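To start, the structure itself, in structure tokens.
Missing here is one protein chain; the remaining ones are kept as they sit in the complex.
Naming follows writing order (A and B), and every chain is counted from residue 1.
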Amino acid sequence: MQREVKFAGFGGQGILSAGKFYGEAGMEEGKEVAWVPSYGPEMRGGTAYCTVVIADHPIGSPIVNNPQDLVAMNRPSLEKFEPTIRAGGFILINSSLIPDRVKRKDVIEILVPCNEEAMKLGNNKAANMIILGAYAQCSGMLKLESIIDIVKTEFQRKPQFIDSNIACIMRGAEIAKREMENKN
Amino acid sequence: MAVNKIFERPVAMRENITHYCPGCTHGVIHRLVAEVLDEEGLREKTCGVAPVGCSVLMYNYMNCDFLEAAHGRASAFATGLKRISPEMIVFSYQGDGDLASIGTNEILHAANRGEKITVIFVNNAIYGMTGGQMAPTTLPNQVTTTCPFGRDTETAGWPIRIRELLSSLRTPAYIARGSAHSPQWIIRTKKYIRKAFKYQEENRCFSLVEVLSNCPTNWGMTPNESTEWIADNMIPYFPLGELKTPEEVDVPTQTMIGKDN
Partner (left out) sequence: MAKKLMKGNEAIGEAAIQAGAMHYFAYPITPQTEVAEYLARRMPEVGGVFLQAESELGASNMLFGAAASGKRAFTTSSSPGISLMSEAISYITCAELPCVLVNVCRAGPGLGGILPSQGDYFQATKGGGHGDYRLLVLAPSTVQEAVEHIMQAFDLADKYRNPVMIFADGLIGQMMEPVDFSTIKKGKPADHSSWAATGAKGREPHIIKTLYLQAEENEKHNIHLANKYKKMDIEKKSEIYGGLGKPELILAAFGTSARVCKTAIDQLNEEGIDIALFRPITLYPFDDVTISELANKKHVKQILTIEMNSGQMIEDIRLFTKSIKPIHFFGRQGGIVPSPEEVIAEIRKIIRN
């Protein structure tokens, strides 16, 4: 069993951290994990992305040209990576910033208004946590509690942010659950 | 009749005959370093570093731990050794081609970081070991095998004054220029060298003593002519004396980034 996801967005949207939290949660659940970033000049100002591979066996190639799922936080990410996703995968769209919709019919589109929801919960920097919660719900690879545990550890030194980040993750999960139910 | 010993080989020098040409002042400068190590009781905790150049075989003459570095890299090498063993006294002994040409970057940054090392910089205005080529310190119109018509400052630039160049750095340091051309200046140069080692021992600062030296062989002169040439030609361009001491009070730079900004 192996599932790969690409987290993509602007530099500064916290997309690499979202991927890292997801990977760390996987590790805590005893899974094999590889977090592979894009690096170099393309990190500056443009699209930032990372691929997270979660598996229950040692991971061979950490580079995956056709990941199962995509988390797109901005428009260029959706345009660039939509065609690369494997059939049957999830494409999560941050509908606060992306007016477009998925063109393909063989993937599952999940719309999450990340920025608005984060704002509503009083933490406008936590749009990445909304989408992380949503993705965790979709993939079903990891327990939501594992991700919440990671948030607690990561924000140990800034405890004032723990609750709002957890709230964002829960909210994201809730939205994703509703979206999926609507699809069925 | 009682015999009074008034002159002997420093303990910090070995009983070896040097390979230096007759009249060369390297031997004098080696001895100054050795005498300072003896007198300051530093020999047993000192490591010398000599890179490529006439003094590459210095390890045969000095009676202390000695290491040979790559051409130009002695100050980087000495930095590594000093940083890992700060309790030791580390000095490098570098020529002008080594320090002022291929190793300029290394010396500049070692000085700028304020590495607690001592550098003896021997400047004889020529590449000695490879047989008399132009050095960064070769004087204008001075003839060498690679400037056979004399150094042309239009194409080769002017000789680099290392003492002045390094003294311009903001980092505290002890930087002086002595000379081995006369007994008076040999005595004064020893004082500079002593100070340079003292500063290191006190963990105060980077220290460098440039020593004007001769090269009778490649200059095509007798030893006496060569020391006169230092006095007549080199000293006017390379003035002697201390140029920078760590005691100098420097006005703090206003633009320093701090929490007040």
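Just so it is clear, a residue touches a chain if its C-beta (ideal position, glycine included) is under 8 Å from a C-beta of that chain, and two chains touch if they have at least 3 such contacts.
What you are looking at is a predicted structure, and each value in this text was computed from that prediction instead of being measured.
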Report summary line: For the full complex, contacts between the hidden chain and the displayed ones involve A, B
Report summary line: Filtering B:His26, B:Arg43 or B:Lys244 for touch with the omitted chain leaves B:Arg43
Requested in this report: Return the single residue from A:Trp35, A:Tyr49 or A:Phe81 that touches the missing chain.
Outcome: A:Trp35
Query raised in the report: Considering the entire assembly, which residues of chain B contact the chain that has been omitted?
Result: 43-47, 49, 56-57, 59, 62-70, 73, 76-85, 88, 105-106, 108-109, 113
Report task. Could I get the residues of chain A that touch the absent chain, sorted low to high? Result -> 20, 23-24, 27, 32-37, 39-41, 58-63, 65
